[in-house]
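Note that one protein chain is taken out, while the other chains of the complex remain in position.
Moving on, here comes chain A:
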Amino acid sequence: MPGPNLINANPVIHTPKAQLERVFRIEEEDESVHDLFDQQEIYELIRNINDPEHPLTLEQLNVVQPDHVHIDDAGNSVLVEFTPTIPHCSMATLIGLCIRVRLLRSLPERFKIDISVREGTHQSEVAVNKQLNDKERVAAALENSHLLEVVNQCLASAL
């Protein structure tokens, strides 16, 4: 059972909507056609990331949702909006960092990745978003071996 010192000791657990059987489009099966990344593929990459304090995935906690992933393949940009479990969640920056690292490691370099807290879902939304999208601070954070270990733990099950 979760200990008493957790930020959010009793989060609401969501049962993922039954995964729709993935329908492959013609161009996905035709190797000669340039296959674009879509919303569902990006979501697949992040839905199984573990929450830093619960043995649950970001999908189970409704932190990430397919509709909050935006991709413009031709424009080389991805935006993921996430919803902290509670408005004062001190783990928000760490969760955002995990999502960023997962996408950095999985997507081609051409993509510019933006991560943000979904509007109105966190009391320090502006500060969290600014930090998550400052590449220099992200680079410095990922050189911190302790932090990197925590991030890798959250990502381990997402692979």
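The rule we apply is simple: a contact is a pair of C-beta atoms (placed from the backbone, for glycine too) under 8 Å apart; a residue touches a chain by one contact, two chains touch by 3 or more; residues count from 1.
The rule is short, and it goes like this: contacts and distances are computed from a predicted model.
Chemist: Identify the UniProt protein name of the omitted chain, choosing among "Glutathione S-transferase omega", "GTP-binding protein", "Electron transfer flavoprotein subunit alpha" or "Probable cytosolic iron-sulfur protein assembly protein 1".
Modeler: The correct option from "Glutathione S-transferase omega", "GTP-binding protein", "Electron transfer flavoprotein subunit alpha" or "Probable cytosolic iron-sulfur protein assembly protein 1" is "Probable cytosolic iron-sulfur protein assembly protein 1", the UniProt name of the unshown chain.
Chemist: Need a quick check: the contact residues on chain A for the chain that isn't drawn.
Modeler: Missing-chain contacts on chain A: residues 76, 109-110, 112, 130, 133-137, 139-140, 143.
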